[in-house]
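A short write-up of the structure that comes next.
All protein chains but one are shown at their positions in the complex.
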Amino acid sequence: MRSFTPSRSSLLMAPALVWLIALMVVPCVLVLALAFFRRGIYGGIDYTFTLENFGLVFDPLYAGIFLKSARIAGTATLIAVVIGYAAAYAIAAAPRRWQSVFLFFAVLPFWSNYLIRTYAWIVLLNRQGLITQLLRWLGYTGEPPSMLYTEGAVIAGLVYNYLPFVILACYAPLSRLNPELAEASRDLGASAMTTFRRVILPLTVPGIAAGAVFVFVLSIGNFVTPALLGGGRFQMIGNLVYDQFLTANDWPFGAALAMALIAIMLLVLTAQAIAANRASGRVEAAEGNANG
Amino acid sequence: MSEPRTLLAIDHVSKNFGRVTAVDGISLDIRENEFFALLGPSGCGKTTLLRMLAGFETPSDGRILLDGNDIARTPPNKRPVNLMFQSYALFPHMSVRANVSYGLEMERLPSAEIRSRVDAILATTELVPFADRKPEQLSGGQKQRVALARALVKRPRLLLLDEPLGALDKKLRGAMQLELKRLQHEVGITFVIVTHDQEESLVMADRMAVLRDGKLLQCDTPHAVYEHPADRFVADFIGVMNFVSGKASPDGVVAVNGARIAGRVPTALTPGASAVASVRPERVRLFPEAESANRTTGVVEALAYQGLDLQLHVRTPRSPKPFLVRVTADAADRRPVASGDHVELGWDAADVRIFAE
Amino acid sequence: MAERSPAARRTLWLVLSLVFAFLYIPIAVLVALSFNEGGLPTAWSGFSLKWYASLAGNSAILSAALNTLIVALVSTTIATLLGTLLAIGIEMRRQYGKGLEALIFAPMIIPDIVLAIALLSFFSMLNLTMGLHTIILAHVVFNLAFVCSVVRARLKSFDWSIVEASADLGASAMTTFRRVTLPVILPAVIAGALLAFTLSVDEFIIAFFTAGAGRASTTLPMQIYAMIRFGITPEINALATIVMAVSITALTLSQRLNRGMIGQ
Partner (left out) sequence: MTATSLRRRALRMPPIALGLAVALSAPAMATDLVISNWDGYMAPDAMASFKTATGVSGEVVVHATNEEIMGKLIAAGGKGYDVVFVSSPFAEVLNKLGLTEPMDHAKIPNLANLYPEATKLPHDVGNTFSVPYTWGTTGLCYRSDLVKTAPTSWSDLLAPSDELKGKTTMLATDRWLLAAGQLDKGFSVNETDPAKMAEVKDLLISAKKTLLAYDDTTFYSKLVSGEALMVQAWDGWCNYGIADKPEIKYVIPKEGSDLWVDTMVVMKASEHKDAAFQFVNFMLDAKNHAWAAQNIDYKVPNKPAMESLPADFLAKFPNMAMPVADLVKFEQLRDVGEAQRDYSKIVSEIKAAQ
């Protein structure tokens, strides 16, 4: 029994909550409100109510950019999850005393500056960059491959930047997994593959989902990576929002795009919550079907 | 009854982990349909031995013959041997039914057969009402039964149980000991149980092996192990024992303080060698008749009432430690003793075991 | 853990080696280039510290680093205070609404660009002059959420009866906090503060949008972004190396503290 009065805990929470409401909730509501007005002729805001900004979000052009962003973010997520899960699995399988060391070094790059990490890829990928030098050194004399300013470069940058988080998110449930569960499955006649598919994977879905959501949400709203590694040739939603605010001076439309971004994010988070909650249920339903 | 057939032969099996030898040249035969216990303190190698039988460890040396075939290198999923894990290792994301049918699905049996066999084993283990529950919704005893059902439903040639009752409270453990015996009888499968609880192995096992530091000390029926322990360690580990240290003499042991304890001296023990005499508390009589080979007097220091019997701690001149004496409640009623009473103790030379020290 | 076949073990080591190569080769290249006389990835032309020297002479970078430090220190201090109080306040209650949970969770997951433009619109609508102070206001928003979550994790295993014991022994609420609650959660508070500090130092997008005019509110990431936009310069390699070194130190420190926390 905790004998605390609600008023005392409210008092403790108040400063932080006031801060969050004043500097997050109110500004976000404001942006939502902005989306209902028109752009002034020379930028700025013309305070006449309109829904056209939301209509414009569904314009094939912008909807297409949303889809493309989702595709790039989705590809980056998939790759990061596959690599990150494999790495987390390998770390969790390492001797105990090594695990924290490996984990430390897996997460370390995450704490260096994002821009610097992205910049490293410019150094590696540009036509006079390290990979070209390496090819030359290996005796390749032809045209240096064009790797920077491609969709692949953008995806590589996103995967590189967010991989450590996926490793961390996947490692948590893997390391908590009772090793006897996998042994029990083997003991009951399952192959290593079946054990992975039916026991280990379903029990680590929450970690995968958390990692995947993180990569996806951060990737789809990213504008730095496409700007630096995409050479301006790739428009993602983040760039679009950035452009509306800092280039086109169309704040209302930028606001509508930002709201659409939030909507996507909420959708993804809901999906994650459902995946995490039903991870077990879903697996079982699948088993039920398989058994007829 | 004909001579029981050997099901599993453990033949000079050793296991090294780096420089540590966990199992050191153990040879054992486990017979068809018996309830066999591997007993020993923690770190004795019993779990490693069990895991080698299950296939999770490969012996560094030696053979494991099941029906005459060496299975030492067969992966766990290819052996007709199942393990009931200490933690039960129930799949938390599957219902009881799904847990139990998992192993049969791996055999790719027709679903109708899976269903009927699962139903049958759920009935045997009295789990039908819980079939759709998740492991987290079960009590400890129910989980244990699910783990058992999951292993039994595969109809293994050999069922291995790793400390199966370790997680249960004392009362439930007693009930489950009998339950396991009943089930083993009913399904007719050979059980090998690992335990550090000597009482448990005495109650349940048909035969038992006592291990220490990776070596096999004794393998026999519980009665034989209890009454004729192979060495001092076994004598001490199984049940309760009074020990008196001294030197061996032709007809017994001369204690450090000069007191003599009569008993049969093993031939291997030369007179004058360090030896220890031992006697079980229930073999010591209070107020003995005159013909007892060993007699002594002492003062009752403490009494512990244990329901069926009474345990006395008696301070005697024979040994530095108090002597333990077990008296039935009936006997105690007839002739009450209290703390501080002077008593006389006596026991037969035949009840004394003498070991090298 | 079960024995693994040599093949399985080899595969796991291979996976680890590849992942670590992927993670560290780009960074290693930057570090190596920072000591390369020519500063070009084309050839090694000799060891040199001249890029560090030119970095030390770059007043724009130095003032940006100073600004970053100010923003990170101030926002971390405020966020640690508010976030810790918030965490205690929440964990004291036995129940709280989903709305509250969402409000606290939101700053950690809301896309940076959205929070950035929201704050930009907000500040400009209030006609507020932007500068370091607006960056600090903004950074506290996400920093306090992270501090709060770290401290809450610690409080989940906090035995509240010791607070009652302290009160029973005659301590006031303040004394109890100072002598009992705070010492127990202190490692988590410090770990949270370090996390907030690192995030703040690294943060670019929100700072970029909420910064005011001029060098007075240019932070290091903004400066790095400008440098990258203006082309590859070897000074960035030197800067990257220094930033990496600082991060390793900070992370090692926070790991130590976390271990201490688990040890308690």
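Letters A, B and C mark the chains in the order given here, with residues in each chain numbered from 1 onward.
Following the convention adopted for this analysis, a contact is a pair of C-beta atoms (placed from the backbone, for glycine too) under 8 Å apart; a residue touches a chain by one contact, two chains touch by 3 or more.
These numbers come from a predicted model, not from an experiment.
Q: Among the chains present in the display, which ones are touched by the chain that isn't there?
A: Result for the missing chain's touching partners among shown chains: A, C.
Q: Given that one chain is not shown, which residue among C:Ala56, C:Leu169, C:Leu182 or C:Ala245 touches it?
A: Hidden-chain contact among the options goes to C:Ala56.
Q: Looking at C:Ala8, C:Ile25, C:Ala216 or C:Leu253, which residue reaches the missing chain?
A: C:Ala216
Q: For subunit A, which residues lie in contact with the unshown chain of the complex?
A: Residues 39, 41-44, 61-62, 64-65, 68, 126-128, 146, 148-149, 231-235, 239-240, 243-250 of subunit A touch the chain that is not shown.
Q: Which parts of subunit C face the unshown chain closely enough to count as touching?
A: 38-40, 53-54, 56-59, 62-63, 66-67, 120-121, 123-124, 127, 129-131, 212-216, 218, 226, 229-234
Note that in this section only the chains that are shown with their structure count from here on.
Q: Distance between subunit A and subunit C based on Cα centroids, please, to the nearest Å.
A: Distance between chain centres: 18 Å.
Q: So, what's the distance in Å between the C-alpha centres of subunit B and subunit A?
A: About 55 Å, centre to centre.
Q: For subunit B, give me the residues that contact two or more of the other chains.
A: 56
Q: Could you tell me which residues belong to subunit A and also touch two or more other chains?
A: 183, 186
Q: Considering the complex alone, what residue numbers of subunit A touch subunit B?
A: 178, 180-181, 183-191, 194, 198-199, 202-203, 279-280, 283-284, 287, 290-292
Q: Under the definition above, what is the set of subunit A residues touching subunit C in their complex?
A: 2-4, 6, 8-13, 15-17, 19-21, 23-28, 30-31, 34, 83, 86-87, 89-91, 93-94, 102, 104-109, 111-124, 126, 128-130, 133, 160, 163-164, 167, 179, 182-183, 186, 192, 217-218, 220-221, 223-224, 228, 238, 241-242, 245, 251, 254-255, 258, 261-262, 265, 269
Q: Of all residues in subunit B, which touch subunit A in the complex?
A: Interface residues on the subunit B side: 54-56, 75-78, 81-83, 85-87, 89-95, 98, 101-103, 105-107, 111, 114, 134, 150-151, 154.
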